[in-house]
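For this depiction, one protein chain was excluded, whereas all remaining protein chains were kept in their positions.
Entry: chain A
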Amino acid sequence: MHESSRRTRGKLRWSKLYSFSCLRPHTSDPDSAQELIGQPGFSRVVFCNEPQLHKRKPYKYTSNSVSTKKYTAVTFLPKALFEQFRRVANLYFLLTAALSITSLAPVKPLTLIGPLVFVVGISMLKEAVEDWYRFLQDLNVNNRTVKAHAENGLFVDKLWREISVGDVVKVKKDEYFSSDLLLLSSSYEDGVCYVETMNLDGETSLKIKRCLEATLHLNEDEKFSEFKATTRCEDPNPSLYTFVGNLEFESKIYPLSPTQILLRDSKLRNTDYVYGAVIFSGHDTKVVRNSTMSPSKRSRLEKKMDKVIYLLFSMLLLISLVTSIGSSVVIKSVSQWWYLSLEDSDPLFDPSNPSKSGFLQFIRALILYGYLIPISLYVSIEIVKMLQARFINKDKKMYDEATCKSVQARTSNLNEELGQVEIILSDKTGTLTCNQMEFRKCSIAGFSYGGNINEVDIAASKRMNTETEAYRSSIDQSDTTSQSLEMSEFSVVDIIAQQAILRGHENADNSNARNSRLSDVRKESVIKVIKGFNFRDDRLMNNQWIYRSDFFDMTMFFRVMALCHTGIPVEDGQTDKLKYEAESPEEVAFLIASQEFGFQFFQRTQSLMTLKELDPSSGKQVKREYKLLNLLEFSSSRKRMSVIVRDEDASSSIGLQINGGAYLESTTSHLSNYAEDGFRTLAFAYRALELAEYEQWNSIFTQARTTVGPEREELLEHATEMIEKELILLGVVAVEDKLQKGVLECIDKLAQAGIKIWLLTGDKKETAINIGFSCSLLRQDMKQFHVCLSKETESKNHLKDMKEEILHQIESSYQVMCQDNNKDSPFALVVDGRALEIALKSDVRGQFLQLAVNCASVICCRVSPKHKALITRLVKKHTGKTTLAIGDGANDVGMIQEADIGVGISGMEGMQAIMASDFSLPQFRFLERLLIVHGHWCYKRISKMVLYSVYKNIAFGLTLFYYEILTNFSGDSLYDDWYMVVFNVFLTSMPVISLGVFEQDVSSDVCLQFPSLYRQGQRNIIFSWSRVVGWILNGIVAASVIFLANVYIFSPAAFRQEGHVADITQFGAIMYTCIIWTVNCQIALIITHFTWIQHLFIWGSILLWYIFALAYGALPPDYSQRGFKILTESIGAAPLYWVATFLVTTAALLPYFTHIAVQRLLSPMDDHIIREMKHCKKDVTENQMWLREQRNSQRSTQVGFSARVDARIRSFKEGLSLKRISIYNNLLGFSGNLKTQPPQPSPPPAAAYEAKISQAFSHMDNRQDILGNNSPEIIRWLCNLSESELDMLIRLKSLILHRAKAIGHDELAKNFDLPTLRAVGLLLMEYLKGKVKDLSQVQGLTKLVAFPECCNLLKGNPGEDSSMEELKACIGIDERKRPTKRPGEEATKLKKQRF
């Protein structure tokens, strides 16, 4: 199969399809560039096909292997140690460990060195493992193979890392280029090849590369045996789009341009093979040069933690200073203390030199009070983060079945940062979209087809229904009569929507035997999913369109669709359907669509396009050939492309084009509807040409084409303008750039969580905006600011002008923003890549970023990888907010590295993004759970953990200091050395770890239901300075309470019945017990989520202390020192010990407990309330309230699906209430005795709207007749009715009046009062709905879709053959034409359509 297609099309000159490109001049002036060669910066010489010359200097260049490792075996130790000791705390501990060996140390060296080695060791091990994975990844890349020329035309497999500069390599279809190559020739005769540069710049369209004419003939293996050439070119640089060089071949010099350069990491597409010579290898390649250094990232919280540690340090210094001063002051009086025998010289207690003693005491105090610095915190955090990362990796809800991948936390030190993200910078293609186009809708000759009602409307109407229902049932239970029609007004949308969605499905279970055949067919069509074609409309599908009256337009439409493109068909082995390849994926989508509609484009030769067309008259497929005369390719200025073809039998040529000019009115509305749904829209139009006119034009065009010089573009433009006019619009198609699964919901949730999403894409503006709409980053009522350079300025390329222009745009936008403070219409900013480049220049930057951060969404298009990284950095720096960058390709690497958190999508494309990322996700949608659930949790966990650790160490460390005061600042410690070691390592660490790993303030469902809980992290309210200080104070209080209470309880009287007095060992052990109890009970007060693990750890830790005391005390006194039989003999037996523990623990916790009790009472935080609501089961018992709060919490959201729905509902409601007021006023006007009626809540009166209403009423026959003579009760009742109900009542009444007049008995009409009419109306509605259901099952009804519209008596606009979209528009937009036709007429219309 592949072979045959190669034979038929392999040598096809594709390039000819692009009629401009072959004659397009080089972008840069080749002559001036050539002069540079040989100058500094342009000195590289490459001997093609002579790699052996590059083995020695001066032509020895770097090898092709690439390394992303941070360390090597040699550098690991120094580098990793350096990294570790960059942490100030670690440095301090290193210092104390060193000092502990000297005699100064108050404790044994092991107690200080042990923990440090443990902490640093674990962190380094982690680094080593991470680097090992990077090494494996490099190995994988470097060991790929490519065919390289060995000798005599023989190509052998070579590993990538062995490729050297000068090698000639042969790259096959869909392979990646191993290094930067000079294209020598390709499988195409004219030496072009197609390259996908997705990994470089994220652009999905194929790029054409073309070899020099001179090397064109080198297209077979054998021809390389003799080939020799020399390239002189620029030195390695990161610029992807420039290249300066020349090729000396057969003693001639040819200039080279970027067109001849194939860049590493791009992919060969649609070309069987190419030959190329390696110019840059390995780290010299442009893509490697383009990448920036990978920074080691630390989370914001950790940075703040450093500051907290500094604070503790200053505390430490302070108390050490106090100790040192104290000791040097008292040392004088100490000299009187003969029992200390200070005669033998101890520098620490030298009364003759108090300052020296003081200093030494200071050093000793620094070591002794080291317990203030939570050294174990670093270890616990490392362990906790590792476990958190494991939980993230193991989360089943973030596992993608399709790719069999789950989320990977590649570095675990940013877990808590996930809970603080404020700005997400997202790539588009591959991240939000799956780079797949789908044909979704079309509008032909003014009718829209394939329309599902847009999801926003469905959601809006659904929600309004439930809201109304809730409102009615809660507020207005007594008034059963006003079971509102308003509900059915929205229900209609529901029905239609569901029908539209379920069409096909619902027939599957149709048991009607008569329809079985049809349903079979339908079932089939539903089951068969066609890639790129997501269109359901029975009016067109299965060739039903030929029965429509406007089949001529349809035929033309499909024909144009099948002809106007650049694609080629590819045979697909299995079916008779063809597949297509084309320059852009949109073209593929509508080629597939036209094939589905019966216009199969099945062959293209150089000048002939062959279609298999469905002939509407016969219903058979006929083969027709079109001679391709001209192809005017797409240009961004014209925004259209066209082909001129000649029909085989008709003498006239037909000009066809895309994105044409004049639209029919309905088509325009369809177009804007499509655009709002985020579809890419393309219009098709055609024009019949007379042969003579064509020939005349063709000569002008050919002349323009062949012109060489600056005026060429202009001439061509002019020529195309001549022919692309007076077009007849056929219709538009809507193509969906398919979003990845769940993207919409994910963005919605993220927006609710207060995260701003910036879209950075390499694509062009229109595409970017479309995607903005389709993922709800933009909506229609948003004010869009566009910042882009005008054509003239851009062409002048004058920096100052450009700056001025951009600045002007930014400032005017900002003014608009300041003036307009309406919260309901947020702002969006759309920036073009070129403009962005200017805007990021240092002097404009400030204003630009200020504008950008104030916009609800920002879209940057045509952005290069460098700029992506730059904007990320600036946003990070300027706003100080936490940024997250997400992308999938190599072009996103810079931004991923630059952002606070980099996330790579492990989708289809390469590994670079993942390798550079901190987290890798299989799908964008998992970001929701990663941030809102795991991020939130991790943030809270780590914050609480840090705060608690600070508290714990202060509570412990300060008792040491207090004791110092009582020992006359002599530097002795109250506790046994081993007590001090086990305090942080065993007795209090497990509860902290359980807090850090298992704590959940709210469950994951609640996190997702209330994304606004995420804002706690963004505002950093858990780890704010006030809380840090609060916890420090709590620690101080706890230490003071514990110490003082113990001193007063145990001194000086006996503490046992046996008369024993507590000595230092017992006193220490008792105090230690109190501390263990206090800190462990304290953590029990913090933890809000107790599983058996927390219970085990907390209570186990306390128990462990007693076990430890027993075991330690049981050791021989040589080892146990102060702990010898402490529990069994001395303190354990004393009731006072236990009673005092109880008292001290309670007293030490009392301040905190009182504080949280007051805080919960007066200013509870959101998570407290929500937990309480959950606790009271309010989510079940008061579901309405639960849901309402969920919505309320989103109130400030400005982008995302929900926000769009909100906006829509707002506009619904506004319209509705306006109408009610008008109608009410009208009624009031007729019956003036109702002045006491309480006025409706009044939004600002809309004069225009009122005018419209009264106009609508004015052509009623006689409004006095209709609405007069009503009792006040009825008027009041009327005011409660919805506007649509009123509409119907008025219309029914007017019909009855009319009828009554017709038969000459006017008084009969009076029998029908309004309540009666309402009952009639309801019956009528029900009847019609039933009818519609029946009709939908009747076979062969081509206009099935039209029927539900007709039942919409209350709203419909049934005069015309309106489409679903229009119906939807009617519902959505209240300012519609008021129907003048009466229900009776509508019913007849209905009948007409049936037959």
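Everything below uses one rule, namely that a residue touches a chain if its C-beta (ideal position, glycine included) is under 8 Å from a C-beta of that chain, and two chains touch if they have at least 3 such contacts; residues count from 1.
In the analysis below, contacts and distances are computed from a predicted model.
Trainee: When you check the chain that is not on display against UniProt, which of "SUMO-activating enzyme subunit", "VPS33B late endosome and lysosome associated", "Proteasome assembly chaperone 1" or "ALA-interacting subunit" does it turn out to be?
Mentor: Per the UniProt record, the undisplayed chain of the complex is "ALA-interacting subunit".
Trainee: Among A:170, A:764 or A:1178, exactly one should touch the missing chain; which is it?
Mentor: A:1178
Trainee: Of the residues A:1089, A:1213 or A:1299, which one touches the chain left out of the display?
Mentor: Only one of A:1089, A:1213 or A:1299 touches the chain omitted from view, namely A:1089.
Trainee: Based on the whole complex, identify which of A:40, A:880, A:1052 or A:1304 touches the chain you can't see.
Mentor: A:1052
Trainee: May I ask which residue of A:119, A:372, A:771 or A:974 touches the chain that does not appear here?
Mentor: With A:119, A:372, A:771 or A:974 as choices, the missing chain is touched by A:974.
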